[in-house]
Each structure stands twice: as C-alpha cells, then as structure tokens.
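Below is one structure, written out as structure tokens; comments come after it.
Excluded from the complex is one protein chain; the other protein chains are retained at their positions.
When the chains are written out, they are named A and B in that same order, and each has its own residue count from 1.
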Amino acid sequence: MKFDTIIIGGGLSGLVCGIKLQKAGQKCAIVSAGQSAMHFSSGTFDLLGRLPDGTAVENPSEAAGRLDKGHPYSILGTEAVLKYADEAKDFFAECGISVSGDARKNSWRITPAGERKPAWLTLGDFTPLASKDEKIGNRALIVNILGYLDFNTKFLADSFEKQGTECRIAAVRLDEMERLRKNPSEMRATNIARVMDRDGIWEKAALQIKELIREEDVVVLPAVFGLKDASVVDKIRETIGVRTIFAATMPPSVPGIRTQMALRSEFEKAGGRFFLGDTVTGSECRENGEIESVGTVNFGDIRLHADNFVLASGSFFSKGMIASPSKIYEPIFGIDLNYAEGRGNWFDGCFWNRQNYISFGACTKDGLHASINGNTIGNLYVIGSLLGGSNTLYEGCGGGIAIITAMAAADSILNK
Amino acid sequence: MNMQEKNISANNFEQCIKCTVCTVYCPVVPVNPLYPGPKQAGPDGERLRLKKGIYFDDTLKYCMNCKRCEVACPSGVRIGDIIQAARLKYNTQPPKLRDMILASTDLMGSIATKAAPIVNMTVGMKPVKAAMDGVLGIDKHRTFPKYSSRTFEKWFNKNVKAFQESFNRHVSFFHGCFVNYNYPQLGKDLVSVMNSIGYGVHLLDKEKCCGVALISNGMTDRARKNAAINLESIRKSVNERQMPVIGTSSTCSFTLRDEYPHLLGINNEDVRDYIELASRFIYRIVDEGKVKLVFKKDYKARIAYHTPCHMEKLGWGIFSTELLRMIPGAEVTVLESNCCGIAGTYGFKKENYHVSQAIGKPLFEQINKLRPDFVACDCETCKWQIEMSTEYAVKNPISVLAEALDLVATSEANK
Partner (left out) sequence: MAQARRDNEFDVIIVGGGITGAGTARDCAMRGLRVLLIERHDLATGATGRNHGLLHSGARYAVTDRESAEECIRENMILRKIARHCVEETEGLFITLPEDDLGYQAKFVESCLAAGINAEVIDPKDALRMEPSANPELIGAVKVPDGAVDPFRLTSANVIDAKLHGAKVLVYSEVTKLIKEGDTITGVEVYNAITKESAKYYAPITVNAGGIWGQRIAEMAGARINMFPAKGALLIFGHRVNNVVLNRCRKPANADILVPGDTICLIGTTSSRVPFGEVDNMYVTADEVDLLLQEGEKLAPSLATTRILRAYAGVRPLVATDDDPSGRNISRGIVLLDHETRDGIKGFISITGGKLMTYRLMAEWATDLVCKKLNIGKACRTMDTPLPGSENENIEEISKQTWAKPGTPHKATIGRHGARALNIGLKDGYDTSLVCECEEVSVGEVKYAIEELDVHNLVDLRRRTRVGMGTCQGELCACRAAGMLADAHQCTERTKNDLKNFINERWKGMYPVCWSDTLRESEYSQWIYSGVCGLEGPETHNEDNK
C-alpha cells in the first residue's frame, strides 16, 4: 500500500502533522498503537513555562531564544517557533477546536490540585487566568457530582481562598447518575460525561446547580461535559447564568478525548487513513539509508510504502522509547537517542525533583531528521515527545513541542 | 547478564499501566452499569484471580468480546482475551440450554436447512417467539436469520466444483455457518468474483463452525474439537496444495487466526498468515498488479461501510473500504466506528437485548442520518443487527463487488 507520508503515532503531534499534510494534498496514513496521551490532557497546551535554570517565563516566544542548542525550539529557531505557534491557533479553529491564548504571553491554568501553571493555548472549556494570582471571584460555589472522587473540591477551595475568594462546596445528585453506581468503578469522568451529554440531563444538572447558588458570583465545575460535542459546555454555562469555570479533573480528560476525536475525524475527513490498534514492527531501507517501507502487525505481508516517514511515537509511555535495565532504545528503526549511561543516572531519588529520563529522546542533527548510527536519514522525521533535549515537564513545553515540531516537519516535507 | 532485558511477560496484563483508556472505548460500559469495564474485569481482576479463583466475578459475562479495548490500549494489553480466558477458566456454571442452542450454529444449521421452510415459519411465529423468550431466554424482539433450504456446500459441489479445476491459481474458501446455512448467495458471489479474476475456489476437506459462539458460551471442549478439525483441513490446503484460505466473515477469520491461539491455546502459527479475508486477498493482488478489476459502467451506489468490531481488531477494514472505493460509481462513507451491539449470540439473549440495542443506537442513528443505498459490512451478525434495527439492507463487500464488477470483462482481463 502506497502513501505520500506515513506517520507513526496518532497522538497530538502525529495528528497535527497528518492533518497539515493531508490538507496540503498529500495522501497520508497514521499508524497508532492504541490511544494517545491526549486522554490525560490538562486542558491546555503549554509552550514554555520555565527555563531550565528555573526562571519563570512570561513571554515564551521571546524566552525560546534563551534555550540550549539541543532543545527542539533551538533546532527550529525562534522565528519558526513563533510562526508555527501563531499558525497553531488557526489550525485548531479550522479543526473546529476552540482555543485561546498567545505565544507572546503566558496565561495560567488551574490544575486539578488547585495549583496554577503557565499555559499557552487553552481549550474552550476552560477559563485562562491572566495572572498567577488572579482572583476568580468574590464568592465561589464549587459543585461536584455526588460521589465523584477524581475532582478534589477541597484542594480547589483551598487555593481559591488563598486569593481571597470565599468558597462553598456543594454536590449535585442526579437519578440518571445513580444508575452508574451499580458498578464500583464507573464514577469516572468519561462515564459521567456520557450521561451528562444526553439531552435533558445536562439541563437538569445545570438547573440544580443554579438552584444551589446563593450569593456566589462564580461557579466551579469539573470538566466532565461534552465528550462528543463541546456545545454542551456552552449550554451549561448559559443555563447556569453565573460565570462558570470548569476545572480539569484527574484522568481521563473529557476535553482531551474530545479534542483527540476531533483531530482524528478532521484527518479522516480530509482523506487520511488512520490505523488504530496497530503496531509498526520494522522497516526496509533503500541503499541511501532512507526508509522504503514499514511493516505492521495487522498489515502482515502487505508493506506500507511512502516517500516520507514521520516518527511521532512518543516517549516511554507509548513505547516510542523502551528502557531495559541497561539501555534505552527506539524499537522501530533503532534511531539514535540521547540518554545517560547507567540507570542510576536516569532518576532522582525524589519524585518531585527534575527527572533526567524525561529529557531523553531522539537526537536530530539536521532539522528534525532522525539519524541511525550517526547517519542522517533524509526521509525520516522525528516530532513530538520522542524528541530529546528538553525536560518538558519541568520547562512546561510538551504541548508546544508536539504541535510546533509537527508543523515544521510537515512544511519540510511539503517543501521538498 | 541479560535478565529483564525484554520483560514482555507471558502474563501480558502486566503491561497495563492503569491509564483507563480501554474503559473509555468499551461499548458495554456506557449502557450496562453492571459490567465492571475492561480494565477492572481484565488486568485488575486478573491479579486477584491469580491469588484465588474466588475473586472471579460473574459480571464478566457482560463482556461482548468485541476487543475494542484492545484496539484502544496504548500498552498492547490483550484485555479482551484476559476477560474471555478468565470466563473460560473460572466460570463453573454449566452452559444453559439456550446458550447451547445458540452456540451450536452448525448443528442447528444442518437440522434447520433440511426443514428450512418450516423452521423459518415456526421461529417467526408469535407464540413460538414468546415461548423462546419465556422458556429459553432468547429475546422475542429477535428474528432468527432465515435458513436456506439448500446448503452452500451442496450447491457448490453440484454446480461449480468441477469447473474450479480449470483455473491456474487456487484458493480454499472457509465459508462459515452463515454462508452455508443462511445465505449461500454470499458464497456464490465469492466464487464468481474469484473465478472472474482467475482463481479457482475450493472447499476445505472438512469444515466445522469456527467455534466463536462455542467459546463465548463457555463450551471450550467442543470449540477445541472444531478447531482441531478446521486446522487439519487448513494445513492440508496450505501445505499440501499451496492454497491459502480465504473467508468472507471477519469474525470467522479472526477466530481462526487469533482466538484459537489466545483463548483455546491452540498453536496455529504455521498457517495463521495463510488465513485471511477475501477482501484483503483481492486488495493485495490488485495492489500488486497481479489482477485487474473491470467494473460495470452504469453501477452507482451510495455505500455506508460499517467496520465490525473484529475487523477493527484485525485492522483490515481498510482493505474492504479501499476495494469498495475502487468502484467508480460508488460513493463510500466509512461510518464512525461503533459496535452494532449484537456480538454474535450475545444480543440474542433476553438479558442482553436492551443493552445490545443501546450499544448499537449511535450506529443506527448514523446510518439513518446518512441514508445510504445500503450498508456494507464484513460480518454476518452485524448484518442481522443492522437489518433488524434499521431500514437498510446490509451487503458483504464481496457481494457488492459481485454486483459492481463486469464479471465477463474482468475474466477477459485476467486471462
């Protein structure tokens, strides 16, 4: 089977790259071994929140120029980072995903633990804060779904109270939701969302919440609405009538899953082929070292040929990299990775300290091209979290790297 | 020292890192709160069951074995297999009469075809349906697929068998119970399509039901017997006659390839790659340029393709849809992947009827909204369910090909 480009990995990075290529007229396929990390989204994409030395970043597009040369942003150059960051907003809008934010100024998101973290693009469900200590209102009503354990109202109340917001915690109980309780593990975000999405039920919930409001000027709800259709979120806001802030929940993330589904559907609508639940097992090379084709578990003897290949297989979680007790390797092509020798150097004994292994990943010598045994592979690109050179968790730049490197690789392929 | 260099455990549930993605995509979870969901029923429960069988939970029976959890899993955990294997291992209750009847597709088929008109009429009558509902627990809303009065095998042997030798290239056809007893036309279509592209079609020496219904109803001994007979015939075909085995049912093919080793513990490694769906087989030889398809000039159809669960798991939907897309007059829409809810015999059981319909609802809505000329699908039980639940007819892609191909011109082109 022949394609123009085959993308390995169907997460944020792979999909952005695939959509861009497909919309530019290429014939693309995405091979994805299961669903992606978008399912645990925080509700925002970060661009750059902190420099490696700990300096907080206000203007990511400017601060990107102060990163080490191995950082994916440095490889692309500040100009390109800014260009793609700006392009990203339109890109999501075209995919029907509402986002707000600015690459020149970080906004802030409220985390499920009540912390505040820098954010670049915020999904429409959420309310970006202009500053770290912005007060969300004078009085907040924090409403949970009765018995839902993945939304910590106390942590949120505690953090809002620090900014002087008086908080009251309440819960709504819906008969339709009680049905879920027949099962001990059903009170999770997506299960609730499925019930809430039904016509009449979200309305009932919203009216109950409205009833609860006394003097509060802001309502805080868990983001468990609109699994398939974001409009439920707006309708709830409308019905409640008071300023309503949705707070991210512990995984799974309803807005994240919806975004993933929207991106996949955009890719397929544009004619892309998405192979879910399949694993790339190996590749064949041309004489010049370029990749000729890949094989997968499901395709068996039918090889997938393409002019270009994009490796968006992610980091450890999605097995883009695999660690054994003695080494770390990329399992499909065996591309060159940067990592510390000896597993004693992979970790810090304290969970909360910076972990070295997060920054391990592909070394790209020439743009986003992968190398194997030191030789640059002209038609193999690496994008997203498989790239090394950045401690994405510490620096707060995982989302940005995923989106921006995907766009850059797509352009590089299109301009060939 | 090489320990733990590749710690891919035979106990594959270890790879589960508890991300809960599987539960998001389980079709049963949203409609049946009694089902604990794939993560809980699968890898989580397995650790407790390994401790003691007493932790086996009867609610595992609500799993439809659709394997959508496996398709969604980012860790490659065979969640569906774990659940089904646990049911086979720990469930001590003997199968009910109803389950035995439903599972014995070939036995029932061979009796029913002999008296097809009477059976078809009887099982369609209201009092009989009520009795089946009340006594047996087969839901009264269900219409049994009609039995054909002559089996496919009989038709084949009498009419086309001799002719098949005249071809240079050959395949064996695993027709399955549905083609044999209920819908021989699909088998006939397969023969005409294959013949037109220059392939002779042969039956296996001996074919038994693949056993999928036996497995899902806990009758593993009989399933193993069937598997042994089928594999012996398949080995003969593949090894002695160099004929790959093709089928028209995604579930039969999936069972022969993957459920045999994973659930029945039967090694089929030597022939597994030679068992495939006809649509994949045809796609491949067309793609390789070995054969040409010539379509009717006036064929026109708006086709909605539904990907059956086991097709989703096989990852082979692409071959059927790419084939359909080759038809110049066809406008193909791939429906958003959603289980139809029938899951073989699952939906026929009274206790599952409402769940089954609720699972399929989003699919039926999609079809109704799209208003295609017909639905295409590689699975016979999906066909029943969609035909029972919507106004639309469902055709196997091979039948669509048979309709759309200019068979004479195709034969000419492949001589």
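In this section, a residue touches a chain if its C-beta (ideal position, glycine included) is under 8 Å from a C-beta of that chain, and two chains touch if they have at least 3 such contacts.
Here the structure is a predicted model, which means the values were calculated and not measured.
When the whole complex is considered, the residue among A:D133, A:D158 or A:E211 that touches the unshown chain is A:D158. The chain not shown here is touched by just one of A:A93, A:A113 or A:L207, and that residue is A:A113. Mapped onto subunit B, the interface with the missing chain covers residues 1, 3-4, 6-11, 13-20, 36, 39-40, 43-48, 50-52, 54-55, 57, 59, 75. Within the complete assembly, residues 37, 40-42, 111-113, 115-117, 146-147, 149-150, 152-155, 157-158, 178, 180-182, 184-185, 187, 248, 250-251, 253, 315-317, 319, 322-325, 343-344, 346-347, 349-353, 355, 357-358, 393-394, 398 of subunit A touch the chain that is not shown.
Quick note on the criterion: only the chains that are shown with their structure count from here on.
If each chain is reduced to the centroid of its CA atoms, subunit A and subunit B end up 35 Å from each other. Interface residues of subunit A, counted against subunit B in their complex, comprise 1, 33-37, 39-40, 179-186, 188, 190-191, 194, 251-252, 257, 265, 268, 273, 275-279, 296-302, 317-319, 324-326. Listing the residues of subunit B that touch subunit A in their complex gives 3-7, 17, 19-21, 23-25, 29-30, 33-37, 39-40, 70-76, 273, 280, 284, 287, 312-316, 318, 322, 334, 336.
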